[in-house]
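Partial complex: the chains shown occupy the same locations as in the complete assembly.
Residue numbering begins at 1 within each chain, and the chains themselves are lettered A and B in the order written.
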Amino acid sequence: GNKGVEFESADKDFKFRMGGRIHADASYSSGDDNLVNRGTTTHAEANDGTEIRRARIEMLGTFYKDWDFKSQWDFADNSVSTKDLFIQYTGLKDFEFTAGQQKQAFSRELQESSNDMLFMERSLMNALNEPTVDRAIGLNVGSFQKDWTGQVGIYGDTIAPPATGVADEGWAINSRWTYAPINEKTKLIHLGIAGNHRNLNANNDVAGGVLRLRSETSHMSNLFLIDTGTIAGVDAIDMVGLEANGLYGPFTIGGEYTKMWVERKNAVASQSNLDYSAWYTEASWTITGESRKYKKGKFYKLSPKQNFSLKNGTWGAWELAGRYSEADLNSGVGTADNGGQMSLLTVALNWYLNDTIRFMADYNKTLDLNRPAVATVGGGEPNVDTFMLRGQLAF
Amino acid sequence: GNKGVEFESADKDFKFRMGGRIHADASYSSGDDNLVNRGTTTHAEANDGTEIRRARIEMLGTFYKDWDFKSQWDFADNSVSTKDLFIQYTGLKDFEFTAGQQKQAFSRELQESSNDMLFMERSLMNALNEPTVDRAIGLNVGSFQKDWTGQVGIYGDTIAPPATGVADEGWAINSRWTYAPINEKTKLIHLGIAGNHRNLNANNDVAGGVLRLRSETSHMSNLFLIDTGTIAGVDAIDMVGLEANGLYGPFTIGGEYTKMWVERKNAVASQSNLDYSAWYTEASWTITGESRKYKKGKFYKLSPKQNFSLKNGTWGAWELAGRYSEADLNSGVGTADNGGQMSLLTVALNWYLNDTIRFMADYNKTLDLNRPAVATVGGGEPNVDTFMLRGQLAF
C-alpha cells in the first residue's frame, strides 16, 4: 500500500514498517544582489539553486505488543543526521513512556511532521524553538486522550557529540498540554500551552551546540536576515508557548506565540539577561474541499478525495495558504545581543497528487526589518524575496 | 529470489524493493617505489592493500502505478555518499520525467552500473566525465523506445554542500541519443551521441566542486599519473561524446570518445581557453558462451547459463576482456594547465558464479606517458602496473 513496507504477525503483537521521504527543492531569490554582512564589507548573497532538503529512511515497529521503537535518519547533504530514535512502552493504560532521541514537547508547529506542513519551512517563530526544544535524548511521559493531551519530559543533549570539550551535559524539563473543546472531523478548536526550562552546561552548550537564534531566507540560501550570533555566558533558558487553531471544513486558521527568557551567568558586566519573542498566524483553504486532519494534539495533511490520474482526468487536491510571522531578536538591552526584528509574509500553493506525492510552491516576502544582520552595499535595508519549489515523496 | 526483497500489491500499482551491493577489493602495484610528485621531492606511492570499494543499500518502488522513486546510498570509507535519489513520473506514454539526483545523460560507460562493468574501474575517458556529467540534482525528460532513446536534462549541482562560499549554483543542460540499427539478443549494433554544456557559478564550482581532471591508478592508490590540478577561472564547459558498440554472441567490441572545451573568464591573461580529449576501445569474450545484455541504450552483465555449484560440478560463467584507453590532458597552450597524456592497457578476467556473486581480476599496464604528474626520483618516467581483485555481491 502507500505506507511503504508493512508486516504484522497474525496476533498483531509484532509489527514492522519501513518508510522514507524525499524532499527535492529549488529556490530563487530577488533583492539579494548587493548585500554585505552588517558592519562589514563582506559580500552576502542568498545562494539559489537546487537542494535535496530531506532524504530520510525510517524503521519502526512493535515488539511483544507493548513495546514500540522508531528510528529515522536523514542523509541529505551527504551526512548522517539522526532524527527520531526511541523505545516506547505502551503497556500501561493512559500513559506512554518514550526513552531516546525525540522531539521535546513544545510548539504545535515543531511537533508537526515536515511531510504535513502547510508551508515548505516553519515560521520565523522556529528561530527560537529549533536550537532549544527540537530533538534531544530524554524520557517523556505522555497521556493522549481523545480531546486532550499532556506530556512531561526530561532531557539531556542531542545525539550529536558535544560541541565543546570537557563538561557534564546540560538538561531540560518541559511540558505541553493541549485541549480540543470542539473535536469533529470538519469542525475543530485546538488550544495548547507549553513550557520549557533548560540548564546549560559549564561550557554554555544548549541541546545541540551553542545558543544562536537566527532565520535563513531558505534552507539552502546561507543568508540569515536576523541573527543573534553566539550568545555567550548563558546559564539557563525559560520558554512559554501558546497555541490556538481552528478547522472548519476546507478552512483552517491558527497561530502560535513563543516567549524566551535567557538568564546569563553575569560573569561579564555586559552580559545582561535577555528576552526574545516570536509568533505567527496562518490560514488555509483547500480549493478541492478536503479537510486537514487532527489527532492527539497534532495536525496532519489532507488526503485527496481523488488521486491525480491523466487516464481518469482527475487532478488530486489543491490547497492555498498564507502566513504572517514575526520574530523579535532585539532584546532591548543595549546594542549587543540584538539579532534584529523581522516580519515575513508567506503564500503557498500545494498540490496533493495522492497520499504519497505532493508538489509545493512558496513565496516569501520580507515585510519589515529592524537592525537586520545584513545591509545593502549602500547601507540600506535589504528587501529579499524568495520563491521556492518542492517535489515531495513520502511513505 | 536473487533480487533482494521485493513486494507488490495485488494490482501491481504499488511495488517496493530493497537491494544492496558489496564490492570488496585488494590491489597491488609495481614500479611505484621511487616516485615523487612532478617538480618536487615529495614522495609519491601507490597505496596497496584492501578496500571496500562500494557498500551500498538502495530502496526503490512504485506508488499509484505511475510514480517511481529510487534512493541509493554508499557508506564505503565510513562516510555517506548519496547516489541516485529521485522521483519519476511514467504516466505519460513515451515519456519519463525524472526529478532529483541522478546521472546526467552522457557516455554509455558512465550510465552503466558498476555492477555490470567489464572492468573494475571505468576507462581513462572517465577523467573528463566524472567531475562534470556524473550525478547532479536536476530534471530529465527521456523517451525510451525499443531501438532508440533520447534524453534532455537540466541540472544544478550535486547533493553535496557547495565547496566554496557565497554564490548561486551553476547549471548544466545535456542530452544523449542512442540508436540500435540491429537489435537482437545475440546480434547488436549500438550508436550514441551526447552533448553537455555547463555554466560554472561565480566561485568557479563545477557540479561537485572545483574543476580538476585526473586519473588514479586504482581507487585506493592515491596515485594520480595524470592530473591537471585545479583549473581556475573557468566560465563554461562544453562536451561532445560519441559511442559505438557491437555484440555478436559471446563477443562484444566497442569504444567511446569524449572531447571537452573549457572556456575561461579570461580575467587573468595566462588563463586561456583549454581543450581536452579522451577515448577507449574494448573487446570481450564470454568463454562459456553467454551474451551480455542490452536494453534502452545501456549494457548489462551476462547471466550464467549454469550457476556455480560444487555439488553439481557446474562452474558459472567466465569472461575475458581487454581495453585500450587514452586521455590527453595536455591542452597544448603553454605549460600551465597541462595535466599529462597517458595510455593504458587493461586486461580482465571475470567469474560469474550466479546472478548475485562475481569475482574480478584486472591488470592495468601503463603504456605511454607525456608530462605525467609524477616522476621517478631520478627524473625518469614512471612505469606503474596495477593488479586488482574484487569480490562482488549485488542484488
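Just so we're on the same page, contacts are C-beta pairs under 8 Å (C-beta built on N, C-alpha and C of every residue); 3 or more make two chains touch, one makes a residue touch a chain.
Remember, predicted model here, so these are calculated numbers, not experimental data.
Counting all copies of the one sequence in the full complex of this file gives 3, of which 2 are shown in place.
Just so we're on the same page, only the chains that are shown with their structure count from here on.
Taking each chain's centre as the mean of its C-alpha atoms, chain A lies 39 Å from chain B. Considering their complex, residues 5, 7, 9, 14, 16, 18, 59, 61, 63-64, 66-67, 69, 71, 73, 79-82, 85-87, 91-92, 99-101, 137-138, 155-157, 159-162, 166-169, 171 of chain B touch chain A. Every residue of chain A that touches chain B in the complex is listed here, in rising order: 1-2, 4-5, 18, 20, 22, 24, 26, 43-45, 47-52, 55, 57, 75-80, 222, 307, 309-311, 353-354, 356-357, 391, 393, 395.
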